[in-house]
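Apart from one protein chain that is not included, each protein chain of the complex appears where it belongs.
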Amino acid sequence: MPQKAELVVEKAPETTAAFKYMGTPVKVAEDLIPLQGKGQYLDDVEIPGTLYMAYTLSPYGHAKIKKIDTSKCLELPGVHYVLTGEELKANMDPYMQIAPPPSGNLKDYPLAVDKVRYYGEPVAAVVASNAYIAEDAAELVDVEYEPLPVVTDAEDALKEGSPVLHDSVGNNLVWRGVWDLGDAEKALKEADYVVEDTVKTHRYAAVPLETSGVLATYDQSVDTITVYSVNQMPMFSLPIICGALRMPPSKFRMILPPNVGGAFGGKIINFTHITVVAYLSKLLKAPVKYVENRSENIMSGTHNNERIFHVKLAVRKDGRVTGAYMKAVDNCGAYPRYEPAGAVIWAQVVPGIYDVQNVYVDFSQATTNKGPTGPVRGYSRIQHNFMWERMMNRVAQKLNMDPAEVRRLNLIKAEQMPYEGPSRTIYDGGDYHKAFDTLLDTIEYGKWREKQKEARKQGKLIGIGLSAVIDSGANNFAQVKIINPHFPASGSMEVGLVMIDQFGTLVARTGTTDQGQSHATTFGQIVSEVFNTGPENVVFQQGFDSISNVWAAFSGAYASRSAVMAGTALYYAAIRLKEKVLTIAAHALGELESDLEAKDAAVVSMKTDKKLPLGDIATLAWLDVNKLPEDMEPGLVSYAVYKPDFTYNMPDEKKRVNNTLTYSYAIHGTVVEVDPETYEMKILKHGVVSDPGFMINPLVVEGQEMGATLHGISAALMENLEYDEDGILLTSNFWDYLVAGAKHMPDIDMKTIVTRSTSSVLGVRGVGEGGGGPIGSIVNAVEDALQPLGIKLLSSNLSANELYSKANKK
Amino acid sequence: MMEGLVKVSIDINGKKYTDDVEPRLLLVDFIRDIARLKGTHIGCDTTSCGACTILIDGMSVKSCTMFAVEADGRKIQTVESLATDDKLHPLQEAFWEHHALQCGYCTPGMLMSSTFLLSRNSDPTEEEIREGIAGNICRCTGYINIIKAVKDAAGKINAGKETE
Amino acid sequence: MKFEGSREVNTSAQAVWDFLTNPNNMAECLPDAKSHEVVDDKTIKAQLKVGVGFIKEVFDSTISYSEVTPDSKDMKIKIDAKAKANTATINIDVHVDGADSAAKLQWTVDAVMAGRLASIGQRYISKVSDKVIEQAFECMMSKLAP
Partner (left out) sequence: MRPRPFLLHRPNTLKEASELLYSHEDAKPLAGGQSLIPMMKLRIYSPEEIVMIGHLPEMQPGVKQEGSTIVINSMTTHDMVHHNELISEYLPVLSEAAAAIADQQIRNRGTIGGNIAHGDPSTNLSAALLALDAKVLASGKDGQREIPIDEFFLDLFTTALEPGEIITGFKVDIPKNSRQKFMKITRSDTAFPLAFVAVNIQLSDGVVKDARIGLGVAAPTPIRATEAEEYLKNKQLNQETILKTAEMATKDLEPPGDVHASPEYRKNLLNVLMKRCLNSLLEEVKQ
């Protein structure tokens, strides 16, 4: 079997031109299914006799549960069961916590026990014969509450005397860590200027159009729970669930239906629903289904980390930033379900795209009476990227320089690539200057600066903003050991299986969970490439199944890992299979393996033109097995697990580790006009230049980048989870939690420049998470537009209402 | 008269479906659970997202904001009606061509809104397309490819008409 | 949520005070009460149908008097109200003073509204609770001094 190192050198060509199937915008075959209404999403899965579950939710932000009376609820015809936190507590363990004690002592159950800690927290789960009755019944659960003081601000939560959410922890600190990289103190001391400011990122949510859902059945004959869910990392969630339910993972089958209606990080911490529904299906010995309604999805379906930074930058007279010193506090809501991972994940992008080696970060996370946080597209990096982009503008203001110039001065140079950041991240190539200059051309930066001058004379408010994101992908789980050295995960892996069935069709499987990233076509292209055959000869198995499909424990589509991880695993598996196919063909044709090549669903001799179709080879391998070479194992199945080397695989005592395998990047530029009377903001121009590395399917990559751009625009101008002082979420449905529609999305001028990733086998980088790109450019642009009014912005979310109030406060 | 269960009969894609339903049964649930046509989706509670858009007597409406009883005796078209004899509707062709979907969850609603738009305006401008799909939320694509696809489909339908 | 109100009445402060501290009088003036029961001299239980226009919810409510201080004519009224998916906890500080035929009733309200209406009805909810309380006091005072 070939060694991996050889493969990298021999088999991964340097340029697109070398490929036949990879690198071309192949139309996405699996699009045809949902296009005709034939997709199968979770709620479309039907099992006869299914019961439906609905939650009773907390009306309070923080309250003691004094009593739960389920009698009225149980009287309603059609109601089968009411589950409360008390019962769960008696029958399951609290979820594993990533953080070590004391915050690791936190007791987290899927239903509130003793008290509720955020608005919309599930308090009881009611099972009834249909969804309508379940919703009726959920309203009849009579809960007596005693309201408690509420804390919604993370910095307040860490103050002495603040209401404490979790008594078993004793205070609201989830985790605190200090990174002292290079010598930031010295840099500040020696700086010509210290530029200081506070930057705040707001709370918003992933809100995929399909909400989360679960359908669980219990099969008594094999004592197994089968769960259909939309969880993005099913095999990672499994031990969390099974650990809590005290059952072996092998008795818990995880299935994802062929179609998942988007995720964007928002389908990871839904393991709470899976636990409850699985528990009920076993208890009631019946299939039970639950689908979040939109309000539930918005209230508790994953909020992103709300972060406040207090930053000091060391700046030289010429605009060069030499160091950064900051205190950051995350508001991670009532339960740190994936946190405090976010407290280290930002470290994937410590200096952003800038060459700054002296960085000091004091990072804390606090629990508050808001919904739980978790990964949301650009998880924890967008906050950090946003901070850099705001601070670069502050430097420009301080030195009275053009913000574009300040950035150019500080960009990491192409010749520094691969660039080792202060926390030992290894940026895997790229040309930031070229991307940046391309962006300036794309948005006609110079021309707009001129137009802006003219506009200001006429009282018009036009502004130009720039920002960049590092879109790190394929994470190294070892970074979590910074938080807890005993956390049992490190590195990364994904699995690929390629086989040829009895009729000669190539079949590919991997453990990633497609939520709209066109895996079948993309991965089909990789297998096609190896076998030099059209994608019509490749079948990719959609959907995930822990029994019948392949998986690795980290399997899933998250952290922009699918192309890099699963793509590579499949590439290896395909090459291994091809070796075997060639061996069989050589034996059958009586030729040398080196004279043979795979081509158009066959093996062809370059010497004699003899041809053996894959179907014939399959017959030999599977059926007519006595004709195989001596000692050869029958069958045509190849399996590969790809575990990349991150170079710095484990964190050192300074918390330095290479967190991620690839680091794609995108530069965004926005021109906005602010109406001087209504303060409405209109995007006049938005440009993006990104470097996704080699694109297996440019159509798919551009689609991902466009989607990420939409999310950023929507987050900056619309989406905002606002709580009142009592902890009531005021934006709990699409009437008030506003997401961008077709009218809000401007035309996007999108360009890619491609440099190969120096760390991934295929030269690809993970993409699609750069959701934060437009946030920085929009906020910078709006502040630039408002410069004549002297308005300074603080947050990553803007509303005309807020601008008006700032303008009229003075 | 006051009614408990109500007999409802609806023509969906040319086929009649009849059942006794609770008055509060939403049309979308009738389509999904009684007619068992799963292409029509639910994405919100507030008539905002448009994933459940269908045509009723040729007009696009959100089937989550109608009771099934209101559709009694009427004709409905869902996404399943668009392709005929395995031949894609020009809008479906164009959506495929332009990769105007990713997860596909919004797609049926988008297609039905676009079908209505083109039934009324055979050559919409980009602005008219944005208005036409303003009641449909897509979280994946950023809309740009959808707009291109609708424009393209309109062009192709018109070209087809001219050659007839 | 905090708000306040007052009303002047053409009678003595003592008369206002005596009238007010009798829960039977309060019970007669509960707006949109579907039913009520005076449990004791400090407690009323009632089903209140509260809302705006046609949008109303039935709240199971307990209204209780506490810290009734005849000397200074101060007391607290607490309303605990609960409906499907909605709850309200309202604390009212009531004070009466003024001359013989010009009494003044003053109230300050601290209301915690929780649940779906508090989230969705944010635009109107303060106006509603303000109005409901004002109506109750208005009703009582007009009964006392028509």
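Observations on the model:
Order as written gives the chain letters A, B and C; numbering starts at 1 within each chain.
Just so we're on the same page, a contact is a pair of C-beta atoms (placed from the backbone, for glycine too) under 8 Å apart; a residue touches a chain by one contact, two chains touch by 3 or more.
These numbers come from a predicted model, not from an experiment.
The shown chains contacted by the absent chain are A, B, C, with contact judged over the whole complex. Interface note: of A:Phe19, A:Phe554, A:Tyr572 or A:Phe734, the residue touching the hidden chain in the full complex is A:Phe734. Within the full complex, the residue among A:Ala29, A:Leu283 or A:Ala800 touching the omitted chain is A:Ala800.
Among A:Glu87, A:Glu139 or A:Glu420, the one in contact with the hidden chain is A:Glu139.
Hidden from this view is one chain, which touches subunit B at 1-4, 6, 22-24, 26, 29, 45-48, 50, 53, 59-62, 64-67, 69-70, 113, 116-117, 131-132, 134-136. By the touch criterion stated above, the residues of subunit A touching the omitted chain are 131-132, 135-136, 139, 293-295, 677-678, 680, 718, 720, 722, 730-731, 733-736, 738-739, 741, 743-744, 799-801, 804-805, 808. Those residues of subunit C that touch the chain absent from the view are 52-55, 57, 84-85, 116-117, 120-124, 127.
Convention: only the chains that are shown with their structure count from here on.
Subunit A and subunit C have CA centres that are 50 Å apart. Residue positions of subunit B with contacts to 2 or more other chains are absent. Touching of two or more other chains is recorded for residues 733, 735 of subunit A.
Only residues 22, 24-25, 29, 32, 36-46, 48-49, 51, 78-80, 82-83, 88, 92, 95-97, 99, 101-108, 111, 129-131, 133-147 of subunit B touch subunit A when the two sit together in their complex. Against subunit B, the residues of subunit A that register as touching in their complex are 27-28, 31-41, 43-44, 46, 131-132, 207-211, 259-262, 264, 291, 293-295, 515-518, 699-700, 703-704, 706-707, 709-711, 733-735, 739, 741-743, 745, 747-748. Residues 84-87, 89, 112-116, 118-120, 122 of subunit C are the ones touching subunit A in the complex.
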